[in-house]
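The complex is shown incomplete by one protein chain, all other protein chains being positioned as in the whole.
So that you can tell them apart, the chains are marked A, B and C in the order they are listed, and the count of residues begins at 1 in each.
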Amino acid sequence: MRIRCPYCGERSNDEFTVLGDADALLTRPSGENIEAFHEYVYQRTNPAGLHRELWYHSAGCRRWLVVTRDTRTHEITNVAFANSRGEGATA
Amino acid sequence: MSSAGRLPTGGLIDRARPIQFRFDGRSMSGFAGDTLASALIGNGVGLVGRSFKYHRPRGILSAGSEEPNALAELRSGARREPNTRATTVELFDGLEAQSQNRWPSLGFDILALNGLAGGFLSAGFYYKTFMWPAAFWEKVYEPLIRRAAGLGRSASAEDPDHYDKAHAHCDILVIGAGPAGLMAALTAARSGARVILADEDSLPGGRLNGERHEIDGRAGSKWAATATAELAAMPNVRLMRRTTIFGVYDGGTYGAVERVNDHVAVPPPFQPRQRMWRIYARRAILAAGALERPLVFANNDRPGIMLAGAVRSYINRFGVTPGQRLAVFTCSDNGWRAAADAAAAGVSIEAVIDSRSDVAPALGADLVARGIRIFRGAQVIRALGSRALQAIEVRDHTGRVSSILCDALAMSGGWSPVTHLTSHLGGRPVWSEAHAAFVPGTLPPGMSVVGAANGAMTLARALASGRDAGARTASDLDRTVSDAPLPKADDEPASVRALWHVSGGRGPAFVDFQNDVTAKDVGLANREGYRSVELLKRYTTLGMATDQGKTSNVNALAILASERAQPVAAVGTTLNRPPYTPVAIGALAGHHRGKDFRATRLSPLHEWAREQGAAFIESGAWLRASWFPRPGENDWLESASREVRAVRSAVGLTDVSTLGKIDIQGPDAATLLDRVYCNTFSTLQVGRARYGVMLREDGFVMDDGTTSRLAADHFVMTTTTANAVGIMRHLEFCHQGLWPDLDVQMASVSEQWAQLAIAGPKSRETLTRIVDRQHDISDAAFPYLTAREITVLGGTRARLFRISYSGELAYELAVPAGVGSAVASAIMEAGKDLGIQPYGLEAMGIMRIEKGHVAGNEINGQTTARDLGLGKMMSRKKDYIGRVLAERPALVTPDRWGLVGLKPVDWTSRIRAGAHLIPIGAAATTANDLGYVTSVAFSPTFERWIGLGLISGGASKHGTRIRLVDLLRGTDVEAEVCDPVFYDPKGERLHG
Amino acid sequence: MKYSIFSILREGLRGGKGWTPAWREPEPKPHYDAVIVGGGGHGLATAYYLAKEHGLTNIAVVEKGYIGSGNVGRNTTIIRSNYLLPDNTHFYEWSMKLWEGLEQDFNYNAMVSQRGVLNLYHSDGQRDAYVRRGNAMRLAGVDAELLDADGVRAMAPFLDFANARFPIQGGLLQRRGGTARHDAVAWGFARGADNRGVDILQNTEVTGIRIEAGRAVGVETTRGFIGASKIGLACAGNSSRVAAMAGLRLPIESHVLQAFVSEGIKPTIDQVITFGAGHFYISQSDKGGLVFGGDIDGYNSYAQRGNLYIIEDVHEAGMALWPAIGRVRTLRHWGGIMDMSMDGSPIIDKTPIDGLYLNCGWCYGGFKATPASGWCFAHTIARDEPHKLNAGFRLDRFASGRLIDEKGAGAQPNLH
Partner (left out) sequence: MADRTILNRSALAGLAKPGVIGAPTGNPGVRIREITEFAAITVIARRGRAAEVVEILSRHAGSPVADAAKRAGNASLSITGTAPGQWLVVARGAGNELDNMRADLNGIAAVTDQGDGRLIIEVCGARARDALAKGIAIDLDASVFKAGDAAQTSAAHTGLQIALIDEAPTFEMISARSTAESFWSWLVASAAEYGIEVV
């Protein structure tokens, strides 16, 4: 798999570490509701299709990226920095 | 020496360069340019191997990497290489090959008896028997089966050759250097595009080298040589011979293996045997050609029966003939060319049998003229002979059977495009009735297919499709393609009418030669319900041999289709998977084996520790000083005990450089720390250090360490060695992902600082001697948990932390890594008269257990802060990672396993980590399992074994007794549960 | 027809004309007492035990492809019961017991071969963890032995003892562990279930789950609606997709795990060996191929194939462990989609929807669980409550914190 890091350019996926579903993991609940945190930490949509997910460019710029990828074909359609919530600039 | 099969002239071999080799111990000779297979044929060797199951005698079927039969063990000793296809081995001087899967010899193989029992050993028979008595499976049946199965023998000593890996990038990767690939590469390269052209063969040209077609009025092989030379001269082209593209992966990544030195006996010094390439290509053009199919009739596996195209290759390229009296059996025009080529080479043609009755009369005109017997609408129903072909039985169009003497039979069942690489990303080829073959279906992104691989079966069409794809792909990539004329070649007749199975002959008709799958097996599988092609494959093992069904799959699918009375298209194909041809495990590993399996991290104090005589131990990625043996000491325990005593009574020096160190700066640094640690850091004073615990979001402990505040907006964090990388990643996630608004800057400084722990009652005195005078480190000026930047040894920058892991008065001194060893030596020197000793991991481990500090054995991802007695650190005043889920019901129940100390009641008893805690008098069962021993040490301080453990109820169990049961090592020791802090529970010593 | 040496001899003489289908290819009935979704090992075993142990025979197994097309047909065949945590230990040991009598039970030779599973350790910390685990096994009545380096050398002298980056210190051995022929397990259960009247519906994909008044009443399929009094989901890697048809979100991610087989060679390695210093494990099949694998690719995938870096990583570990296999060739590699749960342990439970039952979360260890999983799931479906053996494999354990996290990796499925 080749991921086009917005800073470093296109790299093989072995330069990265994956964390999982970006939409889930970037929306940390506030407050003390166990159920809300249970949803956040454990429940996953796990779609067969487009998946927005977090990849860390560990061997590169050490930026967390939101990669939009089709889990059936591995085709990547969008990559953005996670600190913009994966919105805006793409590569 | 026999030269039975060598033709007097012809071929692309170099007859001026004879080569000596051995097969099964017999010396033979061949020529440069031969393969092992062609050289064997040249020496009149027909019987080359034995099949997998029936141990049938087998010869050579093909002239390429699709070979199912002619497998041999190549080389010897540690270089022994099983299952090597003789058809792909370039001959070299001194080559040694042995037949395999036979006993006692190739000519006489006991297990050939299996063949007689063929009726009982039909597909999947082993699933139906060998079940009684149950115990016999492992003891009797399975060992027998295993010994009979397998093919060649692997080497038993370490592979002495080395392998390497490389990366290459290109605009266009052309796979296959036949006419289509060469034309595609030429066209693309002339546009300036970066082109890689790879072919598994040593000689570019593909079928051109095996056939007699002309291009632009010259021999096709000459044209190929010229094209190759042009490509080799272009700076934007990388020509890769002997290189198989073995797999297609995501994002235009192609795996390739280059056999750099397989064509010599031993790789020259410093050169690899093979090199694995990762090729990153923006586009790929697949020009992998087509593979000819065998015909399925009784005894079609007899040595001497060969694919027609292979016969042509042997005659035209290698100047050898598989027999003196050749017959041809075909269902396509192509077979006739084999007869013509053989006739032209002076081989006697006994007959041409074409299953089609309406063959274009022009096809065999010259053969007819020479009086050669021609059968139309006829079939070969059986081959005769056992270790060599002797005759064939032919059933003519009237149904009359006659037999024809011959010692070789060329068969052509039509051609199957090599679509394998199109399937590696999941695409399935589609059936084309016109080609009587599967042609590429959905392609991997960026790939196009040309030539025979795409069903363009004639030379003219191969060249044209290559040119077109080369041009199209280059202009896709914004290159300007010049109009070069297409070389001229004939469009030879290539029609085919599939003939899948000839019935009526007595004897097994093989579909998959290597795995001995017959047409009957296919029928049986279908009858028994293994009807999906994939089930057929798995039940019969069809296509699962080393050739992966290159010559057999399509025939089998077609036979299945006819059994099911369905079109082939409805039956579909099995999935092709990488590698295209098998790849040496060594090549896929490359440099990374032995000590180079993974990088070894060395501490900046490594040199110092080595000078001190350290015993090193692999610890994660690191090599660490474990203990420092001294003369007269017998084992690690003696050394470590001495080291502990030195620390407890005087002073010791150890290396803690492997801890993770993270520099955290910025106005919001404290805020970030508050959110990632369960305790509070915003209240930490400048110049102070604090122990912190981090939780995972699920509420379990992730890591611990001290973090110090060097300035209001500047902290340095330490993490455990094991988690250094993970914590950095976690912090970056928290910052970039969760709280990007925080103004924080983080940098790992793990590599920058050597860190030394100086511990013991005389540590301050020792340090005073190297700390520059202007820095006051007296207890008053530098109390416990002080952290400050200082200088040592006359101006060397350093950071000094008064923290203690050992429980003694202790400091950690960080100095730039480059001077680490020198500073350590200076400290040793300074503390010499105070009795300073270096100490290692073992001593450190003992002292932390004496102090009840938790480490990796306790922070194992299954424990909460409360479990570890750290619950009080969990702030109630702020939000932090893990706060909410740590309150889940099951994480706060009183019977959770909590940290305690363990002391054997009999003080001489040894205890061991991993023992479980069982109540006295209770049976050792899971139901009575109350916990386990996490860490143990022989404490030189208390002169007894002590341990830490996790026990149901935790601290509430202090004072009770329990058994430490180690069933694995057969010990059962009674112990008292106690506070985990054995040594100096009030912590007075570290304030000293 | 009963399979035995006699039937083989008889059919051998008759040219095999008398062999009958191992399972029928029936048309779907409009309604079943139970429909099991997923014709993998677990689904087929569930149907088998529902019929055998609970007397239910009006059952269908609905499979979107051919039976065994999922992970049961693509795993590295290791069976073992060397688990640490009690919920797992008892369950997997029950599975091992079932394996030990399985072939005679379902009259199919699945080549269950208790050749031993040896987990190597390379550090004191690893050893301590293995001792903890081995003792937990022994407390549960499971066999376990601890070997030192010499003990390992005696069993597998070809491993790298001379030049290893991570020297072998010893190993935890379970002699009763071993391998079983993956496909044959599916086929044996299928044939056994079919013999007891179960309809196996291949090429029938479930596309929806019909729920009426809070109760599951049947499945929509590519061959029409099939009514069911009870529905059991055993869809492994596809669990999230199928559960979503009933509106359930699961603590599951689907990940690809790759596996490899070498060309056939004469017997060289007797046990299953796992390399604790790299992600690697290897054994040799009865056919002679070295069957090996390593870590998962790490990203969510439904593609049944992985990428090159893991392939290289696995081979590096292979060479590091066993340097004489450099010239043996890898013949084929493939991938399977695994239902990675958030604590690395499975779920066999009822769901919040009446009549709908769930079996998933097997990660890369569910093959060995096949018999017990089917057995327990059958019980759960038939009795509408979990058996003691699967009582811990609850769906609500993530909310309650009653996790079964063998590795302590936390809620990160790609680390389990």
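Note that in this section a residue touches a chain if its C-beta (ideal position, glycine included) is under 8 Å from a C-beta of that chain, and two chains touch if they have at least 3 such contacts.
Keep in mind it's a predicted model, so treat the numbers as computed, not measured.
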For the chain omitted from this view, which of the shown chains does it touch? A, B
From B:G794, B:P894 or B:G921, residue that would touch the chain that is not displayed: B:G794
Looking beyond the chains shown, say which of B:G687, B:P816, B:G835 or B:G953 touches the absent one. B:P816
Touch assignment to the omitted chain, from B:R218, B:H591 or B:R969, lands on B:H591
Among B:R6, B:K165, B:H435 or B:R989, which one is in touch with the chain left out? B:K165
Touching the missing chain, which residues of chain B? 162, 164-169, 194, 268-272, 278, 280, 591-592, 595-596, 598-604, 607, 622, 663, 665-667, 741-743, 745-747, 749-754, 791, 793-797, 816-823, 826
Where chain A meets the left-out chain, the residues are 7-9, 11-12, 15, 59-63, 81
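Just so we're on the same page, only the chains that are shown with their structure count from here on.
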Just curious, how far off is chain C from chain B if you go by their C-alpha centres, in Å? 22
Can you give the whole-Å distance between the Cα centres of chain A and chain C? 29
Which residues does chain C have that touch at least 2 chains other than itself? 303, 307-308, 399, 411
Touching two or more other chains in chain B are residues 249-250, 253, 278, 425-426, 697-698, 885, 888
Of all residues in chain A, which touch chain C in the complex? 1, 12-14, 17-21, 34-35, 38, 41-48, 51, 53, 55, 69, 71-74
Touching residues of chain B toward chain C in the complex: what are they? 52, 78-83, 117, 119-120, 122, 125-132, 134, 137-138, 142, 145-147, 149-159, 161, 163, 165, 247, 249-250, 253, 255, 276, 278, 424-426, 520, 524, 527-532, 534-535, 538-539, 541, 545-546, 548, 577-579, 582-586, 588-590, 592-598, 600, 617-619, 696-700, 702, 856-857, 860-862, 885, 888-891, 912-916, 918, 924-926, 928-929, 932, 934-935, 965-969
Could you list, by residue number, the parts of chain A that touch chain B in their complex? 1-3, 10, 12-13, 17, 19, 25-26, 28, 30-34, 36-38, 40-41, 54, 56, 58, 62-64, 73-76, 81-84
